[in-house]
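Structure below; questions to follow.
Heads up, one of the protein chains got dropped from this complex, but the rest are sitting where they should.
Order of writing sets the labels: A, B and C. Residues in every chain begin at 1.
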Amino acid sequence: MQADLGFWVLQGLNALQLSMLLFLLSVGLTVIFGLMHFVNLAHGSLYALGAYAAATAGAAIGFWGGLLVAPFAVAALGVVLYLVFIRRMRRAGPMAQVLVTFGLIFVMLDLTRIVWGAQALSAPVPALLDGRLTILGVEYPAYRLFVIALGLAIWGVLALVLGRTQIGAMIRAGVDNDSMAACMGIDVEKMFFLVFCVGCALAGLAGAVAAPLLSVTPDMGLQILIPTLIVIVIGGLGSLKGAIAGSLIYGVVQTFGAVLFPQFASILIYGLLAAVLILRPAGLFPAKG
Amino acid sequence: MLETRNLSKSFGAIHVTRNVSLKLERGERRVILGPNGAGKTTLFNQLVGEITPDEGQVFLAGEDVTALSVQARARRGLSRSYQKNTLFDGLTVEENLGLAASVTHGHWHNIRYDSLTRRDVQDTVREVAEQVRLMPYLHARVSDVSYGVRRQLEVGVALATRPLVLLMDEPTSGVGPEMAKGFHDLLNDLPRDLTLLIIEHDMDLAFAVADSITVLNYGEVVFDGSPEEARGSSLLKDIYLGAWEDA
Amino acid sequence: MFRHTSLRFWALGLIAAAAVLRALTAEYFGVEMVAEIAILAILVIALDMVAGFGGMVSLCHGALMGAGAYAYAMLTVKVGLAPSAAFAGAIAITGAASWLIGAVCGRSHGIYFIMATLAFGQMGYSLVFEQPVFGGDDGVSGVPRIDLSLIGLDLNDPRTFAFACLFVLGLVYWFATHVLQAGLGRTLTGIMHNEQRMRALGVNVWRIKADMFGLSGMIAAAAGALAAQHVMFVSPGLLNWTVSGEALVVVILGGLGTIIGPVIGAIAFVMLKHEVSAHTDYWHLVVGLILIAVVMSRANGIFGWLEQRLSRARPSSARDVIAHQVRKDLAAQGALEDA
Partner (left out) sequence: MSNFVKAAVAAVIASSAVAQAQAEDIKVGLLLPFSGVYAALGEEIETGFRLGLDTFGEGSGASFEIVREDSEASPPVGLAKTRKLVMQDKVDVMAGVVSSGVLGAIRDVVDGAKVPLIVANAGNDEATGEACSPWITRMSFSNQQVNRPMGKYLVDQGITKVFTIGADYAAGQQMIGAFAEAFKAAGGEIVGQEFTPFQKTQDFGPFLAKAKSSGAQAVYAFYAGGEAISFVKQYDSFGMKDALPLYGAGFLTSQLYVDAQGRAAEGVVTALHYVPTIDNEANRQFVEAFKVKAGHLPSEYAVHGYDAARALVEAVKSGATDRETLGAALQKTSFDGPRGATAIDPATNNIVQPIYVYQIVAGEGGAQTQKVLSQLPAEADPVNGCEMALIN
């Protein structure tokens, strides 16, 4: 085993990088759930769409333009999804919601193929970040450090917004008890809409960030969905703390599992998930109680 | 028949039950009085096991059942009705009673025959339906009958398990004076060997059916005695005229 | 509560007649479709037993079917057991696994239950995919069909095999409706309508859920063992969560909590899929849109809609019950009074 410090630093950064990518995805999903009790299986498709939007826009106006455009493009789609599907499904129960968004996965998968074709798109790393930096004696790709920084920044902003602002207090009230929040004069429906759009934008941002790192293919959304769901189930549906904790746990277990116990990497994560479900069925940091 | 010793429970800093010790003899009918928030329903929840007490024990027919689950206590003869209707809404009145009776007769867990059409279950359903005056509604769906009928069914379902001890949480809650009178008759018609513990708001009903009365305030037993003693108690009057009145 | 209404008898009779007619007269692929539909119908009956009568909306039934298929394939190909013994073995193994899943997941409700079952399903998928014993991505080939030459039947004949599948489907339909009308099924329905009350009546809730989930898993395993024989091959894709999602969609398409409805759903789904995929490579898109429309419509699937139109006594729709239950759960979580 490689026991030197550099190895641990490097793998630690890898774990953190994966965690932050998953955090960007799961935080939107989990807050939407906390507020609306709605699990959107098509969240992964939104992520894929973000990657496609970033790659397409990026080809025309450069990486940073693409990074900016993607969240708005996906949020715009989120508006459509909200108006056409989500709003009507608010009271339909989890099964119907899961199935509608399940259907959406396949619809969006085929739409991506129709618009962009089945072949992978290119999404180069921006020149500014196309190098490596040395941290604690370890050379690490600058772009990955950017992903880590961006994830931490978003986490900070969300923690601030949710914890310190009035809109954050309203959202927390809504998560806690939506009827009560409505009684207190909060326009809950409008707040749902807002949070849903922000969640979609974050998924789009995650896709845009992932594009230069991974391959932009139609099925990328389907691939990320299960890890994202594992993150929010471990962390506890509906809480920011849960999303970050779940992401970190997943990133660490996945990364170090892959390196140290390659044969058991995915069994490990599912085993952990099963343990959490048995011992704490609502996850480690549930939004309520 | 049913006994508690020093039952205590708190949620955070709020003590909802404090050192509650009760003792009910077989066939005794006791009414629990107390203002809103006195911890009556929480006490019930601890008795049947839906909430675990922090301290103290619950005894049923001499057996310590504190560590037992809700269903285990139920199978030992402890049954309850709820203040808020807790019925099988999509099913018929007959099916509601039948489900309860099929547990009593041990048919709830077989895969060979229909539990609801068994002779013993059907007999129990009829008996209970007559006891709680539900015969005309047997085939109606719960969601289609009136609120009052549902209140009767609430008690009926609890009765259909043929319990030794029946806990009733405000059986007349939300019904008019006419119906409440009906409940009074209904309770008096129940078999005398059935031990009853009733949370009740309606003082007339309480005094009409109770053998004994317990008063809870802020989670503590503040009075324990016969209805006659209760009537004369100044403490009860204070509570009754005080916070109680506003409820 | 499951009841055999006359409409359900009529539907059953019509389906049986149509299936037999088709199995007798259709061309090769038509006969294959009968087998495919019958196998899917068995799976969705298993799912409807727990979802439509216990509110246990499972996203691992595809994995359970896959487990049955793999167990059958492994027992015949690798262990060398006789196919009929392997069939029984597959049902027993999968039933046990399914019982455990039901026991563990039975404690959670609503979306948590869905997620928990999804997790267990994916766990099975990973296990099969990554352990070399199971043949990895390549699966296991050369899976034999049961030898019924003793009673003069050759299951290798597509028509005979289709009839065998229909026979098993009939058996499963009888078994499922029988269990649902027995104490276990009645109690489970009670739990779906009001779990708290059922517990207060003395019912060991997790046990009922686990038992029904186990039985359902056994039926799913039968579907899997038939699927393995049908294609004479098993691969990990069978266990993927999208198969479970599809099965759930089929149940909704046909009518949750009606048993006969999901069978109709299976017929509609398979025919729709073949019809649309003959015209476009983007058939996922078309089928997806149709399914979304069905789920979003208020009707309880094809059969639920029929029942509503044709029968005077409207049976309670399991879909409504589950949706209602969720509202109550949510309200309870927020410590709210019912409006």
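Some notes on this structure:
Throughout what follows, a residue touches a chain if its C-beta (ideal position, glycine included) is under 8 Å from a C-beta of that chain, and two chains touch if they have at least 3 such contacts.
Not measured: the values here are computed from a predicted model.
Looking at the complete complex, one finds that the omitted chain is in touch with A, C. Taking the complete complex into account, A:125 is the one of A:125, A:180 or A:274 that touches the chain left out.
When you scan C:75, C:105, C:238 or C:268 for touch with the missing chain, the hit is C:238. Residues touching the missing chain, restricted to chain A, are 2, 7, 10-11, 14, 17-18, 110, 113, 117-125, 132, 139-141, 143-144, 212-220, 223-224, 227, 254-256, 258-259, 262, 265-266 (touch as defined at the top).
Annotation for chain C: contacts to the undisplayed chain at residues 27-29, 32, 36, 129-130, 136-139, 141-145, 147, 154, 156-159, 227, 231-233, 235, 237-238, 277, 281-284.
Here is the rule we use: only the chains that are shown with their structure count from here on.
With centres computed as the average of Cα coordinates, no chain lies farther from chain B than A. Chain C has the Cα centre that lies closest to the mean of all protein Cα atoms in view.
Inter-chain centre distance (chain A to chain B, centres taken as mean C-alpha positions): 49 Å.
Separation between the centroids of chain B and chain C, computed from CA atoms only, is 41 Å. Interface residues of chain A, counted against chain C in their complex, comprise 33, 37, 39, 85, 88-89, 91-96, 98-100, 102-107, 109-111, 113-114, 176-180, 226, 229-230, 233, 237, 263, 266-267, 270-271, 273-274, 277-278, 281-282, 288-289.
By the touch criterion given at the top, residues 48, 50, 69-72, 74-75, 79-80, 82, 84, 86-91, 95, 98-100, 102-104, 107-116, 141, 157-158, 161 of chain B touch chain C in their complex. Per the touch definition, chain C reaches chain B in the complex via residues 1, 178-179, 181-187, 189-190, 193-194, 196-205, 207-208, 211, 215, 316, 320-321, 324, 337-338.
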